[in-house]
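First comes the structure, then the notes that go with it.
Missing here: one protein chain of the complex. Every other protein chain is in place.
So, chain A:
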């Protein structure tokens, strides 16, 4: 057993990470073999299906290049570990050990990533490429793209209209929920009841009840709206409840000393909200508000349950006609492409805010 520095009186011996380095090298070599096998089998199959050899090469070459890169890391790890053993001086040995460790971890991490990619490739290719043909029929995707894109404008329209309404409606609800005093109680209770109800109701049920219920009521105006309008109403009601909670958290996060300061100058409750509380609250709630916004965009796909021809419904029609889900894949890709930039924006806003808080600002 190795003695610690305190026991021997000498310096702690250098750690050379030999086992880790060897393991990394083995993993790298193994992945290289598997990748080559995969490229050979799946590439051969793809070419047999009539996919151009250039395209196959374009997919396979980066993977093979990655294997070479990983193998190089593994070799370096082992070499550094051995160099450390031969080093004459302890500090030099430690440095070699550290380098070996770093290369070994890198090689292992890259090997794991490669393994996941290979797994996905096999999933797509197995059973005579059943998965790829079901979800990624390029011909069908190309043929249906026009219809899907034009139906997607319905999703965008529903989203834009409801988000505008939600921003205003939720603020009204949040202000009602934070009304002070005895006189504020009735509205406070109403607002709380509304939030409890629509946060508890699944959005799809709200949509269903409004989209199929209101037309049956024979009420003037309300019973004869378009299904898009019902979708906007239902989503506004559902998301208004969520978003009002976000606003309320923002309003309550404004320090009471600032409210005291405004009230002490003679501002009424409403003026304090307008000049101090809401402007400050809006800054802190930007990230959670964006999250609601993203979530709302995705939930526009729910409107297909009431028969609105949005992108999802359109794609389901195509899927039913062609016995193939590739048009639905197009919709999935559209939604993801739309939300990813916003998700990154939320990350950035959150980071900026954390930075500002660390710097002592508000």
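In the analysis below, contacts are C-beta pairs under 8 Å (C-beta built on N, C-alpha and C of every residue); 3 or more make two chains touch, one makes a residue touch a chain; residues count from 1.
To be clear about the criterion, contacts and distances are computed from a predicted model.
Choosing from "Cytochrome b", "Peptidase M48 domain-containing protein", "ABC transporter" or "FeS cluster assembly protein SufD", the protein name stored in UniProt for the chain missing from the display reads "ABC transporter".
Considering A:51, A:271, A:294 or A:309, the position touching the chain not shown turns out to be A:271 (whole complex). Only one of the listed residues, A:143, A:188 or A:263, touches the absent chain: A:263. If you put the hidden chain back, the residue from A:115, A:157, A:187 or A:280 that touches it is A:280. Taking the whole complex into account, chain A touches the unshown chain at residues 257-258, 260-268, 271, 275-276, 279-280, 283, 360-362.
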